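Handing you a structure now.
Note that one protein chain of the assembly has been removed; the remaining protein chains are unaltered in position.
Letters A, B and C name the chains as they come in the text, with residue numbers starting at 1 for each one.
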Amino acid sequence: MTFTDLKLTNAFFRDNFIGPKSDRPTVTVMRDGFAEVTLQTGRQHSRPGNMVSGPTQMALADTVAYVTIFTKLGITPMAVTSSLNVSFLRPCIGPSMRAEGTLVKLGQTLGVTDVRIFGEGRDAPSAIATVTYALPK
Amino acid sequence: MTFTDLKLTNAFFRDNFIGPKSDRPTVTVMRDGFAEVTLQTGRQHSRPGNMVSGPTQMALADTVAYVTIFTKLGITPMAVTSSLNVSFLRPCIGPSMRAEGTLVKLGQTLGVTDVRIFGEGRDAPSAIATVTYALPK
Amino acid sequence: MTFTDLKLTNAFFRDNFIGPKSDRPTVTVMRDGFAEVTLQTGRQHSRPGNMVSGPTQMALADTVAYVTIFTKLGITPMAVTSSLNVSFLRPCIGPSMRAEGTLVKLGQTLGVTDVRIFGEGRDAPSAIATVTYALPK
Partner (left out) sequence: MTFTDLKLTNAFFRDNFIGPKSDRPTVTVMRDGFAEVTLQTGRQHSRPGNMVSGPTQMALADTVAYVTIFTKLGITPMAVTSSLNVSFLRPCIGPSMRAEGTLVKLGQTLGVTDVRIFGEGRDAPSAIATVTYALPK
């Protein structure tokens, strides 16, 4: 199957992630094995140096990987992150950012997603990550 | 030098990290090359399954590694995360959590910290991480 | 169960890994969830700077993690490495080296091992690694 319903997916995040609304990303693209997620960044996402913080970038990487799994399995709440490896390459500057995820393997128990994070209007990624999700049976 | 002033370190986080107060960890232990940081977890830190979310755990890992650098160099705002690798091992259950960081290498340009995350009252870590910071010149 | 038979384990490596004998590590310690593996290093394991090469260290990390799985499941040839993250901290100097592995999680599908590598007679690790094995059903 391929599941690419942006409306349902964004509703899932709205209903299930309880933090401040300003922390909730928007899923903007879903294709077979690919997703894009964006976030409007504010002062609460900054770190000294006026850059988007590492944890904000990691949270977005984690989310986009989750959504790439959804494109194959549908909304799968109990998929859980098994590991995340991120390298920060250059400052991430807002006021918006986006993450692109490409699923590079979907096995029976694990899904592995290659992620790139970009500050607003940038072509060079601020960070690259590999995110592995454990899939429910 | 060894810098272990909890009061000053917590004041630094209070003044520089602007997110909701409930997201701000408390630095509870600083020794030469070691730090412990705790967080009271709430609904906003949860994910489906009533567990503390991966991003919450990664943010705490990032913070405790930053503080292990401080124990050697003093408060160093412009130390920035270069890479973070985390493996999630078992559910992290609140209502509090802690991260322990041990600096395993401090070079001229990089500091590497071994991190363990624990849910409240647990002996077995919910996650282990290796966090590398790039040091300012 | 706990499987700690050094003789059988070393026989397994002797029979199954076909490379030059000088590349074959020796399993020296097996305990419940822990293993130590050593290698006599020679010119063929060196890189410019007269240090033990990164690939030699990674191979030893991979082996010691495999053996920590054996301590719980017995010899399990079809356990395969799922991911390996290594940070190199300081030069690894021979003429011998050792790797210590501690299993930090054994689930139904994955085993995660924390690894430290040491050059001869050193207390500070040359490298730390996290190695995840996928377990056969």
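One rule holds for everything that comes next: a contact is a pair of C-beta atoms (placed from the backbone, for glycine too) under 8 Å apart; a residue touches a chain by one contact, two chains touch by 3 or more.
Not measured: the values here are computed from a predicted model.
Engineer: Out of B:T2, B:N16, B:N50 or B:T109, which is the one that touches the chain we can't see?
Structural biologist: In the complete complex, the chain left out is touched by residue B:T109.
Engineer: Touching residues of chain B against the unshown chain: what are they?
Structural biologist: 82-83, 85, 109-110, 132, 134
Engineer: Touching the missing chain, which residues of chain C?
Structural biologist: Chain C touches the missing chain through residues 16-20, 43-49, 51, 54-55, 58-59, 62, 77-78, 80-88.
Engineer: For the chain that got dropped from the picture, name the residues of chain A it touches.
Structural biologist: 85, 87, 89-90, 104-105, 112, 114, 125, 128, 130, 132
By our rule, only the chains that are shown with their structure count from here on.
Engineer: Please name the chain that ends up farthest from chain A once chain centres are defined by their CA atoms averaged.
Structural biologist: Ranked by distance of C-alpha centres from chain A, the top chain is C.
Engineer: Would you kindly tell me how far, in whole Å, the mean C-alpha position of chain C lies from that of chain A?
Structural biologist: 34
Engineer: Roughly how far is chain B from chain C, centre to centre by C-alpha average, rounded to an integer in Å?
Structural biologist: 29
Engineer: Multi-chain contacts in chain C: which residues touch at least two other chains?
Structural biologist: Residues 85, 132.
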